[in-house]
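Shown here: the complex without one of its protein chains, the others still in place.
Letters A and B mark the chains as written, and numbering starts fresh at 1 in each.
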Amino acid sequence: MKKNLICVSCPLGCPIEVEIENGEILSVTGNTCKRGDKYARDELTNPVRSLTTTVKLIGGTLPVVPVKSSKPVPKDKMFQCMKLINEASINASVKIGDVVIKDILGSGADIVVTNNDNGK
Amino acid sequence: MLNYDLVVVGGGPAGMAAALQAKEEGVEKIVILERAETLGGILEQCIHTGFGLHYFGEELSGPEYAGRFIAEVEKTDIDVYTDTMVLDVSKDNVVTAVNNRDGLIQIKAIAVVLAMGCRERPRGALSIAGSRPAGVMTAGTAQKYVNIDGYMPGKKVVILGSGDIGLIMARRMTLEGAEVKVVCELMPYSGGLKRNIVQCLDDFGIPLRLSCTVIATHGKERLEGVTIANVDENLKPIPGTEQYIECDTLLLSVGLIPENELSNGVGIELDRVTGGPVVDEYRETLHKGIFACGNVLQVHDLVDYVTEESKIAGKGAANYIFGKKQDGTFINTKGVNGVRYIVPQRVNIENEEDVKLYFRVGQVYKGAKVVVECDGNILSSKKKVMLAPGEMENVKITPEMLKNMNKNSEITVRIEE
Partner (left out) sequence: MKYDVAVIGAGVVGSLITRELSKYNIGVALLERANDCAMGATKANSAIVHAGFDAKPGSLKAKLNVRGVELMKVACEELNVPLKNIGAYVVAFSEEEIPHLQELLERGEENGVPGLEIVYRDELVKREPNIGEKAVAALYAPTSSIVCPYELTIAGLENAVTNGAEFLRNCEVKEIRQNGDGFVLITTRGEIEADVVINAAGVHSGKVAEMIGDTSIEIKPRRGDYYLLDKSQGALAFSTIFQCPTKMGKGVLVSPTVDGNLIVGPSAIEHDDGDNVETTAEGLESVYNSAIKSIPAVSLRNAITSFSGNRAHCTADDFIIGSSEKNKKFINVAGIESPGLSSAPAIAEMVAGIVTELIPGIQKKSVFNPNRPAPVRFREMTSTQRAKLVEKNKAYGRIICRCETITEGEIIDAIHAPAGARDVDGVKRRTRAGMGRCQGGFCGSKVVEILARELNVPVNTITKFGGKSDIMYDKTK
């Protein structure tokens, strides 16, 4: 089976073709550099994404505070993560790096605050 | 009247970097005037990651990138006025500002750094026909509603413009539960990063329609739908390709315009292409002692470059304040053959440091050469795997190269395929 991807490692955007048989990658072609090969393998075996959103802030100068996943989370778990984050809240004051949810969905990634809010 | 050595107009990444650099160079009295409630500028609402890869070597979110500079500013004795709007900069560098604590403030400055940033092109500039209901807004306005105010500005969304802001908002609205129906792009290529097309559109199955635009909006009170159509090579809608798409929100991500109302007020000459002031290699405008950096000078795609540019301006302002800046022999730079513009537009040939010329190309090139020439001599020629309008490029001019030039020289940068 063949799968086509566009490498996002750099602006070049190489069209990559990956040959897979029984879940095993036989070949990666079309990439210009090594990064393309790695990107394609990661993307097909374990695609992950950085997740950024906001979380409800109680007593802050603003009603929400931005957060991110401390490392990328599995791509297919993004909406599940969003559901948990939308149910969560944090009390002001908050600072960059404060953890809102630890090890979200067992992914190893924490949801951490990415802005400061000293509260009202 | 207050007295400062340096007044920085704007407390976004550009203003903060310029102020910090000037401080490092030894300038004593510096003030930053910021119109928003906090320092940070537009980065405060850019909660996605991807900032700082060049400058900090790590991927930060907008507020985190800004946060590092805010923390640095707080460590210094730089004065900061937030929620303060600059109304006027006079020809003798008196800055008039106003806020609701101190009232009208007048500051006599030795040097001024303009760092007001840019604004989004609104609907009016596009001449989209149809009704004028609620629900049509720029992508940046929507970004503020969602990320700062915590409200959804719509549920069924069409986005016009595939620049990075449009792409980022497609993902953001989707994550918050909206349905993004399509992203239309007038040009035959997207101005956004490949990574954003994959991770903001493809990941969520949002179609990107190239050579396609919104020709009309419908709905009397709230937007009810838009008509989109394909465009021909002259970017004119092709009759018969119209398609109605039901939606309650149209986000516009159709270009950024440097905010140079203050610069115009002082009578600073602007570059017709960049929309920003004409500057020299230290980002001094043609008005003595007034410098410009960041998106007010030219619209950047990477904040890292804003920081780099603003440090240069900060250093230039410091030199000016210390009287170290000489009147030199200035020559012009010029982009030709595919190079749309160059910043700085003028260079002092007596300069003794490397000068980077930043530029943008007008179309996508693969495997083309960037050639720098002066007085018939090729100064450099470098093959690039890829050149795209969305990405700012630069070439280096060394003091050795400058030494061989005279007051009639002109440096040109061109693309050779």
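Everything that follows uses one rule, which is that a residue touches a chain if its C-beta (ideal position, glycine included) is under 8 Å from a C-beta of that chain, and two chains touch if they have at least 3 such contacts.
Not measured: the values here are computed from a predicted model.
*Asks:* Touching the hidden chain in the complete assembly: which of B:I215, B:V231, B:I312 or B:A388 does that?
*Replies:* B:I215
*Asks:* From the listed residues B:M152, B:V273 or B:V364, report the one that touches the chain absent from this view.
*Replies:* Only one listed residue reaches the unshown chain, and that is B:M152.
*Asks:* Name every residue on chain B in touch with the hidden partner chain.
*Replies:* 35, 83, 85, 87, 96, 98-104, 106, 119-120, 122-125, 127, 129-135, 137-138, 140-141, 144-146, 148-155, 176, 215-218, 220-222, 237, 257, 261
*Asks:* In terms of residues, what is the contact footprint of the unshown chain on chain A?
*Replies:* That gives, for chain A, the contact residues 54-56, 63-64, 86, 89.
Note that only the chains that are shown with their structure count from here on.
*Asks:* Taking the mean of the CA coordinates per chain, how far is chain A from chain B in Å?
*Replies:* Centres of chain A and chain B (C-alpha means) sit 27 Å apart.
*Asks:* So in the complex, the part of chain B that touches chain A is made up of which residues?
*Replies:* That would be residues 37, 44, 47-49, 59, 61, 63-64, 67, 146-150, 172, 175-176, 193-195, 197-199, 203, 385-386, 388, 390-391 of chain B.
*Asks:* Okay, in this complex, where on chain A does chain B touch?
*Replies:* So the residues of chain A in touch with chain B come to 6-8, 10-13, 32, 49-54, 56, 61-64, 66, 68, 75, 78-79, 82, 96, 114-116.
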